[in-house]
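For this view, one protein chain was removed and the others were kept in their places.
On to chain A.
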Amino acid sequence: MTAETAPAPQQDRPAAGDQGAGSGGTLKGRLQQFLAFGSLVVICVFFAIADPIFLSYGNITSILFATVVIGTLALGATFVIITGGIDLSVGTGMALCAVVSGVLITNMGLPIVVGVLGTLVFGALIGFVNGLNIAVLGLPPFIATLAMMLVAGGLALVISGSAPIYFDSTAYTDISTGSIIPGADFPNAVLIMAAVAVVAGVALSRTVLGRYTYAIGSNEEATALSGVNVRKWKIVIYTLAGLFIGLAGVLISARLGSAQPATGMGYELQAIAAVVIGGTSLSGGKGSIVGTVIGALIISVLNNGLQVLAVPQEWQNVILGTVIVVAVYADRARKRAAA
């Protein structure tokens, strides 16, 4: 058996786009995204007809702005969920990271660049500990990250003394609210999330890390017996998800101008909802970044549109819950039909 020959040019498949090995860049995978994208369009058209204000530039940017935090958390969660795991610590972890950012920048007076990098590293550390607990101690991901959710939520209150930490410098808040595009009034946070989503999409579909993410979710034991160091890669993947937690912490605190230690709870479930609506399977092995971005957009479009229509706040969650059921059921029905 020789090592390798030149690729056969006539056998080219079209580029796999944002699909990874799991969904194989197949027609099926694309159809899923088309479905999710289609429902996003339908929802938008509905709101646009109900109230034309929905389509205004101001409203669209505010929808995108509202997607940033959930979207960033959901990007990291996509990797974890494709491995067949779950990360419940992203919400309070984000609050803790915001507090850490406040401590580094406001309390300790460190330069913003240092503070932001420190926060990202701290987020990665949260994920690293999750990874150790899961891959080395062998705890189920649900338990390990549930514990981290409590620990992070508690630490956020302890470190901040249960009081918000304010940022005085506009240079920090500009990370989220400023606009690097002159005169467009388009929030930087959206651009950051878009850039990060592209990186995450490439990482998931085109790199070794991505392939192993799908392989572990598809069949962890077979992957290990194939000679892949599954423990190491799980730690890497949870650490990566932690990096996203850190970034979300920076983005949310920059947007609010303060670190709110008690606000994280609940974001983890919204992030998971976005991932699931985007067609990623909770049992692992399948999913995509494009799907997650669409899922996150669907959630914020719904929230926004219902506000525009003056639907009472209480009803919005009822509708969101219903949408999750419909989205996941439609996905399953489609898979059953395809099988």
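The definition used in the following text is that contacts are C-beta pairs under 8 Å (C-beta built on N, C-alpha and C of every residue); 3 or more make two chains touch, one makes a residue touch a chain; residues count from 1.
Throughout what follows, contacts and distances are computed from a predicted model.
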Protein name as given in UniProt for the chain not displayed, "Probable chemoreceptor glutamine deamidase CheD", "NADH-quinone oxidoreductase subunit L", "Sugar ABC transporter ATP-binding protein" or "Imidazole glycerol phosphate synthase subunit HisF": "Sugar ABC transporter ATP-binding protein"
Full-complex contact with the absent chain, from A:Thr173, A:Asn219 or A:Gln307: A:Asn219
Where the unshown chain meets chain A, residue by residue: 1, 3-8, 11-13, 16, 21-22, 24, 26, 206-212, 214-215, 218-219, 221-229, 231, 285-286
